[in-house]
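Working notes, structure below.
Removed from the display is one protein chain of the complex; every other protein chain stays in position.
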Amino acid sequence: MINIVFFARIREQLGVGQLTSPINQLKTVADLRRQLIEEHEASWSEVLMAQNVVIAVNQVVSDETAEISSGDEVAFYPPVTGG
Amino acid sequence: MINIVFFARIREQLGVGQLTSPINQLKTVADLRRQLIEEHEASWSEVLMAQNVVIAVNQVVSDETAEISSGDEVAFYPPVTGG
Amino acid sequence: MDCPISVKVCEDDFDVGHETAVLQHAKPDVGAVVNFVGYVRNINDGETVSALELEHYPAMTEKSISDIAIQAREKWDLLGIQIIHRVGRLAPEDQIVYVGVASKHRLEAFTACEFIMDYLKTQAPFWKKESTPNGDRWVDAREKDNTALARWD
Partner (left out) sequence: MDCPISVKVCEDDFDVGHETAVLQHAKPDVGAVVNFVGYVRNINDGETVSALELEHYPAMTEKSISDIAIQAREKWDLLGIQIIHRVGRLAPEDQIVYVGVASKHRLEAFTACEFIMDYLKTQAPFWKKESTPNGDRWVDAREKDNTALARWD
């Protein structure tokens, strides 16, 4: 399984903070994102494909080419605004 | 009268922290310094003519060309080391 | 040289005097401490802010901040780093973040403290949501924070 988490504006726009997905044929974050978009309404494409979405794999900032395997956690979030 | 003050290493080297001098023919800090050196032992020349001596007139950093008049305070001190 | 790192992410407020004292305590070679304290402002982008909600990514936040502190420790000769970042609901004038750096001489502490703040602002997974008279809104990331980051390349 892959654990998928969303934060802040993205979490609100998708209406969900956490999902899981079986690993199946998913090899990269791009595969996972494509599947999430296919499985949900059109707005998911807009939100998850936005230019400034940050992707973290296992709590380390990464990008859509990152390989994933069962047990990984993939996060999608907007640019950070702490401090 | 001119009030003359010395600080830190210079005060210790001259053995005095404060002097006064009548204004007489003194026009600039250079005149005052020349007179101080003439009136005291040879070590005063070495101490007061040293490259790094800081001169302040009325509590503002200046140099030997500064004009002075009665009531002024002239300070000679080494490079500062606070903070 | 030993440079302990302490990172806290919590709802509780902090005491700047206490944190400063901890940084220097029993370290007689510390000559300089530089502290940064960030506060909730009552106005942002021209709108009155009545409250701020700070969301974060709990599994990642402390690790992400620790990584920044470790980078700073590798770049400069430091004697201690303490970072506190609050989360949850805050009000104007509340303290949000503390970054304290101890070193022998002042240049290292100043530089490392600025470096940590620049990285924290652009890398650590926190998000601010403001309450304004026109409703709640997510704070947008600022281009100038990315510009600030670029100077460390």
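Which chain is which? They are A, B and C, in the order written, and residues in each are numbered from 1.
In the analysis below, contacts are C-beta pairs under 8 Å (C-beta built on N, C-alpha and C of every residue); 3 or more make two chains touch, one makes a residue touch a chain.
Small disclaimer: the values here were computed from a predicted structure and weren't measured.
Engineer: Need the list of shown chains touched by the one chain that isn't shown.
Structural biologist: Result for the missing chain's touching partners among shown chains: B, C.
Engineer: Check the options C:Ser6, C:Gln24, C:Gln71 or C:Ser131 and report the residue that touches the missing chain.
Structural biologist: Of all options in C:Ser6, C:Gln24, C:Gln71 or C:Ser131, contact with the hidden chain holds for C:Gln24.
Engineer: Thinking of the whole complex, not just what is shown, which of C:Val33, C:Leu54 or C:Ala124 touches the missing chain?
Structural biologist: Considering the complete complex, C:Val33 is the one touching the chain left out.
Engineer: Return the single residue from C:Trp76, C:Phe110 or C:Trp138 that touches the missing chain.
Structural biologist: C:Phe110
Engineer: Of C:Asp15, C:Asp45 or C:Asp136, which one is in contact with the hidden chain?
Structural biologist: Final answer for the missing-chain contact: C:Asp15.
Engineer: On subunit B, where is the contact patch with the chain that was removed from view?
Structural biologist: 5, 7-9, 52, 56, 59, 61, 73, 75, 77-83
Engineer: In terms of residues, what is the contact footprint of the unshown chain on subunit C?
Structural biologist: 15-18, 20-21, 24, 28-39, 41-43, 92-93, 104, 106-107, 109-110, 113-114, 117, 148
The criterion applied here is as follows: only the chains that are shown with their structure count from here on.
Engineer: Rounded to the nearest whole Å, what is the centre-to-centre distance of subunit B and subunit C, using the mean of the C-alpha atoms as each centre?
Structural biologist: 49
Engineer: Taking each chain's centre as the mean position of its Cα atoms, how many Å separate subunit A from subunit B?
Structural biologist: The separation of the two C-alpha centroids amounts to 73 Å.
Engineer: Can you list the subunit C residues in contact with two or more other chains?
Structural biologist: Residues of subunit C touching two or more partner chains: there are none.
Engineer: Touching at least two other chains at once: which residues of subunit A meet that condition?
Structural biologist: There are none in subunit A.
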